[in-house]
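Note that one protein chain of the assembly has been removed; the remaining protein chains are unaltered in position.
Take a look at chain A:
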């Protein structure tokens, strides 16, 4: 991270309710906290979680006021689903990074034929920033548990944040039940090393 006192890092985490976004953002927050930054995170609960579109705002730096990220200022978008990456693309800072799970979950309006799932999502993402397309489901199945997709994706993001491994290890242990910790540590490390689909 920059040593600039005024620098604020903004991260949008988005996806579909039920994909484990809130847990992933909690782990991220713990890691940031352990590194000694000021931090604010904002999310919504309740009605918005039932398979609906979900966005979590994470901001950290020397001093943070608003818990909400302003449009056009996110350094990173971590999207658990492609359409959700597109929906929140306007939050991305020019030339920011988009880590997107190669997963398509059609919303009900598409399932019922009222609208079409957009075909050109990746090209639109590419127009706005650097895209890292990740097949987290495939990796999760290799690990034998589809519920680890969120932590795999967090591992991919962690590559860019450059916190030391102990910071993440502690953050994961603070947020995940002991029963599942080994599996999730494995998932996180798999994410750290995972190559994106659109890179050689």
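In this text, a contact is a pair of C-beta atoms (placed from the backbone, for glycine too) under 8 Å apart; a residue touches a chain by one contact, two chains touch by 3 or more; residues count from 1.
Operating definition for what follows: contacts and distances are computed from a predicted model.
Participant: For the chain omitted from this view, which of "MerR family transcriptional regulator", "FtsX-like permease family protein", "Imidazole glycerol phosphate synthase subunit HisF" or "Indolepyruvate oxidoreductase subunit IorA" is its UniProt protein name?
Facilitator: Hidden chain identified via UniProt as "Indolepyruvate oxidoreductase subunit IorA".
Participant: Which of A:9, A:30, A:101 or A:184 sits in contact with the chain that's absent?
Facilitator: A:30
Participant: To test your reading of the contact rule: which positions on chain A touch the chain that is missing from view?
Facilitator: Per the touch rule, chain A residues meeting the hidden chain are 16-18, 29-30, 33, 38-53, 64-68, 70-72, 83-84, 86-90, 105-118, 124, 137, 146.
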